[in-house]
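Got a structure here, written out as structure tokens. Questions coming.
Note that one protein chain of the assembly has been removed; the remaining protein chains are unaltered in position.
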Amino acid sequence: MTSKRSDVISARKLGLTFQTNDGPVQALSDVDLTIGKGEFVSFIGPSGCGKTTFLRVIADLEKPTSGTISVNGMTPEEARQKRAYGYVFQAAALYPWRTIERNVALPLEIMGHSRSEQRERVNRTLELVNLTGFEKKFPWQLSGGMQQRASIARALAFDADLLLMDEPFGALDEIVRDHLNEQLLKLWARTDKTICFVTHSIPEAVYLSTRIVVMSPRPGRVTDVIESSLPRERPLDIRESPEFLAIAHRVREGLRAGHSYED
Amino acid sequence: MRMLRPSWQAVAALVCCLVAFALPGMSTLELEARANPAAVIDYPFMGTGGLVVGLLVLGALASMIRLSVWGEAVILLFAAHFAAWLLLTGIMGYEGSALAPFFLLIAAGWLLVWRLVVVLSGIRTTNRSLEWTLRLVIPAIFGAWLLIIWEAATRGFGIPFILLPPPSSIGVRIASSLPVLAADVRQTIFKSVLIGYVLGCGAGFAVAILADRVDFLRRGLLPIGNMVSALPIIGVAPIMVMWFGFDWHSKAAVVVIMTFFPMLVNTVTGLAASGAMERDLMRTYASSYWQTLFKLRLPAAAPFIFNALKINSTLALIGAIVAEFFGTPVVGMGFRISTEVGRMNIDMVWAEIAVAAIAGSVFYGVVALIERAATFWHPSVRGG
Partner (left out) sequence: MMSFRDKIWPVSAILLVLLVIWYAGAILMNAPFQRDLNRRGDVDVTFSQFVGQTLSQQKPTLPAPHQVAKNVFENTFLRKVTSNRSLVYHSWVTLSSTVLGFAFGTALGVLIAVGIVHIKALERSLMPWIIASQTIPILAIAPMIIVVLAAVNVTGIIPKAMISTYLSFFPVAVGMVKGLRSPELTHLDLMHTYNASKAQTFWKLRVPASVPFLFASMKVAVAASLVGAIVGELPTGAVAGIGSKLLAGAYYSQTIDIWAALVAGSVVAALLVTIVDLTGRLVERAMGARPA
């Protein structure tokens, strides 16, 4: 099996073992996964299942110890050098000494875009995440939800086709989270990006994704991959439909199966 | 009783005033004059003794009437300071003749000021400028009374001038020797301290960046730097004087050595202070070492670097002054202190120390202001 041109990410027999003081820990073992262009894939599982590690391997923040992985047909390192993806962390990680505008411009400065182009892109992406009018504010003058939106804008600013999101809304309250989920879906529909989304919330995963990857710990592995039958257009109240609940149920079952041997 | 708001400070002040009033005289000279009514003996507080007691008593009583806080504050401020002024000007020229009533009245004034500080400290306000005024006024009153008590004690007890001169004569000395003081400041601050400070901090910073690039160097230099910070580095002063001569070069060299290590240790620590997430972010941008350094790690290290700059501002001054004890041309703050001590011109020593204190505070204040402007985003600054 060779990866097709339209495969954005393709992992085969991927494994990663950390050497710790308590002996080796298998964070990932035998992960086989292919993600196509334009997909919205969620990774869900209990802590220690390797979902964040997998995302970090894609981003070349960790090196796999076995197996292969390609991003846009390249190694993760080459993809990183080509700035192939935007990464959104658990916290907004905005620099407190820069205004929102200059935070979003940060990757553009590093990648050497001209001043005028920086301004144009910053305005465009801030509009995309509904932060127009907050350009001159400092991060600490904004709410948590707005900060996370700014960090998404920062990841979008340089027009990478792949967006890696590591529990981006984990620290926010439920109401803000619903709102941001809805906005993220709209953004995805408008930009046609490929999104990898790590979460530990079942409703969030089901609501957002076209595909849900269920993982389990010790060793971190994929236990189930669920194709979503929900339409691309998803109002918030779709979460009360029987179809939604059925998928959620299957995810929960998958999580339980991977978890059964402990407690 | 609803009209009254008693305070123990005011009551104690009243007691002091009454005892002072009951005792026969404010000074030995006054007793002498009373004993020989025929002789013409000048004595202090000829007409003002009663006025002082009256002021303090009225102030103490009025402060206990249930007035507004500001009314009470103004009464206390006026009564205590007017009385203190009368007492201090009265004793001038009659040093050493004061008796218990004089000190009791000073104590009464001090008690009223204590009450004043308590009242002012209790004011709750949301007005920012008023809050700031209070923050300045309260310690200013405290400082003023430190000087008043110093003045009263030295003049009242007649403490020998060479032991502890009163603040007023130190002030006179400063005013009369401005050219000398200015020359000393020029030599010590503008040559030794500033040049040494810039070179020392710059070298410490440069080596810290180097140590940051070479991990082996960092792991070796950090423990050494931490240990050296605890050593009495000032002891290299005589060696530097031998190497670089008597002029400012040797003092600047001492300052360089003293400021180098705090800067090195703080910068290295600061460069490690940026978060793992922020550094991962730069990695996802495939950012180069220097881009990460300038856009992330140096700004994140700024609070640490400024901390070193502030510590060093004091160290530099100490280094330069103490190094001058080991030999200088005939100008410089340390030189002046050591020679005037030898000549027992203690008021000149105090004048020089006052100038050093002001210079130190200004130096520190300037660095702190730049810090506020540069690290406006840091929680410790923006929290107010």
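Which chain is which? They are A and B, in the order written, and residues in each are numbered from 1.
Here, a residue touches a chain if its C-beta (ideal position, glycine included) is under 8 Å from a C-beta of that chain, and two chains touch if they have at least 3 such contacts.
Just so it is clear, the structure is predicted and the values come from calculations on it, not from any experiment.
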Contact set of the excluded chain (shown chains only): B
Per the touch definition above, residue among B:M3, B:A22, B:V40 or B:A230 touching the missing chain: B:A230
Sole residue of B:R5, B:R34, B:R66 or B:R219 that reaches the chain not shown, by the stated touch rule: B:R219
Candidate in contact with the missing chain, chosen from B:I65, B:M344 or B:L369: B:M344
Where the missing chain touches chain B, by residue: 114, 117-118, 120-122, 134-135, 138-139, 141-143, 162-164, 216-224, 227, 229-232, 234-239, 241-243, 313-314, 317-318, 321-322, 325-327, 333-334, 337-338, 341-342, 344, 346, 349-350, 352-353, 356-357, 360-361, 363-365
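Operating definition for what follows: only the chains that are shown with their structure count from here on.
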Centre-to-centre distance between chain B and chain A (centres being mean Cα positions), rounded to whole Å: 56
Complex contact set, residues of chain B against chain A: 275, 277-278, 280-287, 291, 295-296, 299, 302, 375-379, 382
Residues on chain A engaged by chain B in the complex (per definition of touch): 56, 59-61, 80-83, 85-87, 89-91, 93, 95-97, 106-107, 109-111, 138, 140
